[in-house]
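Here it is, the structure in full.
One protein chain is absent from this view; the other protein chains keep their places.
For reference, chains read A, B and C in written order, and residue numbers begin at 1 within each chain.
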Amino acid sequence: MNLDATKLSELDAFMAETAHKTNSHSYVIAVLHKAQQLFGYLPREAMDYIAHAMNIPTAHIWGVATFYHFFNLKPVGKHPVSVCMGTACYVKGAKLVLDAIKEELRITIGETTEDGIFTLQETRCIGACGLAPVMMVGDKIYGDITPKKAVKVLAQIRKETV
Amino acid sequence: MAENTTGYRYYLTLCDGPTCMQKASRTMRETLERELARLHLSDKVRILVSGCLGMCQKGPILIVNPGYAMYGRLTEEAVVRIVEEHLFNNRPVLDFIIDEDHLFNKFYRVFGDVNFFGKQMRIALRNCGVIDPESIDDYLCVRGYEALAKVLSVMTPWEVIAEMKKSGLRGRGGAGFATGVKWELTAREKSDVKYVICNADEGDPGAFMDRSAIEGDPHTVIEGIIIGGYAVGARNGIIYIRAEYPLAIKRLERAIAAARAAGLLGQNILGTAFSFDIEIRLGAGAFVCGEETALMHSIEGHRGMPRPRPPYPSASGLFGKPTLINNVETWANVPVIILDGADWFATLGTKTSKGTKVFALAGRVNNTGLIEVPMGTTIRQIVFDIGGGVPDGRRFKAVQIGGPSGGCLPEQYLDTQIDYESLTQAGAFMGSGGMIVMDETSCMVNIARYFLEFTQDESCGKCTPCREGTKRMLEILTRITEGSGTAEDIVRLERLGALIKRASLCGLGQSAPNAVLSTLRHFREEYEEHIQHKRCRAGVCQAMLSYAITDACTGCGACRKACPVNAISGTQKTLHVIDQKACIKCNNCFVTCKFEAITKS
Amino acid sequence: MATPLELIKKKRAEAINRVISKGYLSTKRVYVGMATCEIAAGSKEAWDVFKTAIEQGLTNVYLSQKGCVGRCNLEPTVEVIENDRMPVKYGKVTAKRAQEIVERHLKKGEIITEWTI
Partner (left out) sequence: MDTTTVNIIIDGKPYAARHGQTIMQAADEHGFHIPRLCYHPRLSIEGACRVCIVEVEGAKNYVASCAFPVSEGMKIHTNTQEIRRARRDIVELILDNHPDDCHTCERDSNCELQRLAASMGIRNRHFKGEKKHYEKDLSSASVIRDPNKCILCQRCLRICSEVQGVNALSHAFRGFQTVVMPAYNLPFAESVCSTCGQCINVCPTAAFVEKNCTQELFEKLNDPSIIKVVQVAPSVRAAIGEAFALEPGRNMEGQTAAALRRLGFDYVFDTQFSADLTIMEEASEFLERFQNKDRLPLITSCSSAWMKMMEQFHPDFIPNISSCKSPMVMMGTLVKTYFAEKMKIDPAKILSVGCMCCTAKKYEAERPELRVNNMAAVDMVITTRELAWMVKSAGIDFINIHPESFDLPLGLSSGGGAIFGVTGGVMESAIRTAYEMYTGETLVDIEIGALRGFSGIREGKITMDKDEIRVAVAHGLGNASELLDIVRKNPQRYHFIEIMGCPGGCIGGGGQPYAGVNSMPLDENILKKRAEALYSIDRAKTIRRSLDNPDVQRMYKEYLGSPLSQRAHDLLHTHYAPKLPQGILPIESTVK
């Protein structure tokens, strides 16, 4: 896979900003954040690119990228779907919502639907406990969600996307 | 719950701290009630009793809202005049008003939401929900950065440290190490470079104190950090914050930029020789990075895995340099302590735990939310007075304090005071301040399993007890909740729990078994029921449930349609039946039925 | 040379002036909760309603955002402060409710008691 040249130059610019700082290597997590923001996930080529640019062994980059849950190692669907599994949401039935979504989309956590529309993620508390249980599609938060409501919302989004 | 704020003309807050009590605040109350009745104001004025307001030398204290008139050194004669002149004739009595420019008290000016806020005392969160967090002007208006200016004008770093030590402030992130001592240890190290870190990697499920504090009042945290930098001789500050908090990050960035522009950060702060700057570093979704050595590894660009201590960060921390780490709430307390004084701060709270503590109150409680209460407040006051008790007429069962590292306390511990030692003794943990109320519909085994699943998932995998041990504990708990536990499983849980607690490398591992150990201690019978009688009294553990349809069934057929495995049969308008063998206990029918005709037991 | 304390007092005075010049002394001050939780609950929509109302000519109103006060189950919250009146805090302020608050409270001075906290 070849990385998009425009995005790559944006990544270069970001790395250049950190390069002159003291302990510049320590900014690798920030750089990975930037790469994920640009590419939607962390393609191996991007990690390789960063490794060479920052002079950090690839195994080390891989170790960091796999340690933190925030980083996606596989491409993500157009609409990332996440169900909050924080305590408040859990107590109010988030698990049932998650199960319903799994069944509806026929994928499990970390997977993307075949049509590339949805990726299912599990998330820690997003701080909207008053609205528990909560589901997020992209940046939009759906509160007081039930298994049925969740399925309906997703169906609607799929219809709009296709 | 919605309180009619306009029904009363005035709200009075009467300080009920021990000193004020001694100074007869109780007789004041009687006088007050008598006078109000005399002027037929009883139903127009609401009297609230607050915890210690920390102005003991001027007590007893009475605050009249709206308007926020604070009366001090009350005497009976003063009360009579206040009722007559202020409450009846609407003219504040200037003679008794004390002019206190305390920082914390800003809060009372604004909130009439008395049930919820009456027992609270806001220090760390004093500006949250009061000022515009994106405006440094707003912050300056409420004496923002005055503590910093004071420190730079009239205090040496050692005086600042002495003040912090005197205040009795302890780390709000977990174990409660004395903040002043931590500062002193870092200050004593000789090094050309030192770091000051704000730990905002709040990861407890159901806790959002740090996010709220930063989103609501970022400058307070920043001011605290700068003061810390001055005290320990650092020039570099770092805020390590979860990437999952974009708004908080944005507000911090804005606040830092504004502070720089105002000469409050950067070179020669406020024209002095002191220079200091702050940068933001993002976490990336790892609970263990709340542990200080893991956090530093993460800032250094590594996997967030803890290392053995010593060396402690104060001696060898970030990039091997002396480092001071405190969490958001701890930093937010600093400016208040500097401005209002350690002596005042030390009057708040209990013998060993001073000041206030923020909690995220959630679960089966009427008023969920973020609260700040003086140390020493009882759990009962929080759950029932502030939280408004358990909804739907259900029975309180337990409260889980301290998130995944904490423990569950049953009813008989409701009168436990909030302080580090009392909570630990009871089997809970101050933690960063998650507080989840549970009623009879919560299964304690399932709750323990939930928290263990969390810590197990968040284990970094470095040390054996945590990596392997929590996995085994989770397997055992899962078996118990699925009805295949054995009597030895309890022994195994206790054995593993004790091992993990004492042998793990870091605080995450050491506290991981708490959820299990505390429920085993206080709710052992529930475990035994699950194992011996295959019964979950809360009706949560699906494997132990059986669903049945009662006579209330109208034969509408909704449950039949909702059942994914066609386990429900019945013709229209006749009683439906569930085939127990086919039922997968998915709960769909139970949710679907409009007539409460489906029971689970 | 001015001490830091003197400097900060000067800065505060300037800040107060700036806040006042933004209309702080207006008769009604409206604070909309704008923390993550509030925004998730829909406070941005409520904010837009107030903002639009002011742009369309609503006067004597000072609009500001604020952080979360902690009333999770009642978010989004909006607070209206008027001189010499008990501050009023509204809970669960949807765009629709915001519109009514504009019409009834801000324009006519009526406190919509059933929505107050």
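We adopt the following convention: a residue touches a chain if its C-beta (ideal position, glycine included) is under 8 Å from a C-beta of that chain, and two chains touch if they have at least 3 such contacts.
This one's a predicted model, so the numbers in the text were calculated from it and none came from an experiment.
Just so you know, the chain we are not showing touches A, B across the whole complex. Only one of B:Thr13, B:Ser212, B:Gln400 or B:Gln510 touches the chain withheld from this view, namely B:Gln510.
For the options A:Phe67, A:Phe118 or A:Tyr142, the residue in contact with the chain missing from this view is A:Phe67. The chain that is not drawn here is touched, among residues B:Leu140, B:Leu452, B:Leu496 or B:Val540, by B:Leu496. If you put the hidden chain back, the residue from A:Leu38, A:Ile56, A:Ile109 or A:Val137 that touches it is A:Ile56.
Contact with the chain not shown here comes from a single listed residue; of B:Asn327, B:Thr377, B:Gln400 or B:Ser459, that residue is B:Ser459.
Panel shows chain B; residues 286, 297, 300-303, 307-308, 310, 456-465, 467-469, 471-472, 475, 492, 495-496, 499, 501-505, 510 of it touch the chain omitted from the view. As for the chain not pictured, it touches chain A at residues 25, 44, 47-48, 51-52, 55-63, 66-67.
The rule is simple: only the chains that are shown with their structure count from here on.
Work out the mean CA point of chain A and of chain B, and you get 28 Å between them.
Each chain gets one centre point, the mean of its Cα atoms, and the points for chain B and chain C are 26 Å apart. The geometric centre of chain A is 34 Å away from that of chain C, both derived from CA atoms. Listed for chain A are residues 126-127, 129-130, each touching two or more other chains. Of all residues in chain C, those touching 2 or more other chains are 35-37, 71-73, listed in ascending order. Residues 1-5, 7-9, 11-12, 15-16, 18-19, 31, 33, 35-37, 39, 64-73, 77, 79, 81, 84-89, 91, 111, 113-117 of chain C touch chain B in their complex. Listed in rising order, the residues of chain A touching chain C in the complex are 126-131, 134, 141, 143.
Residue ranges on chain B touching chain A, taken from their complex, read 203-208, 211-212, 243-245, 281-287, 298-305, 319, 360, 362-364, 368-369, 400, 403, 434, 436, 438, 442, 450, 460, 586-588, 591.
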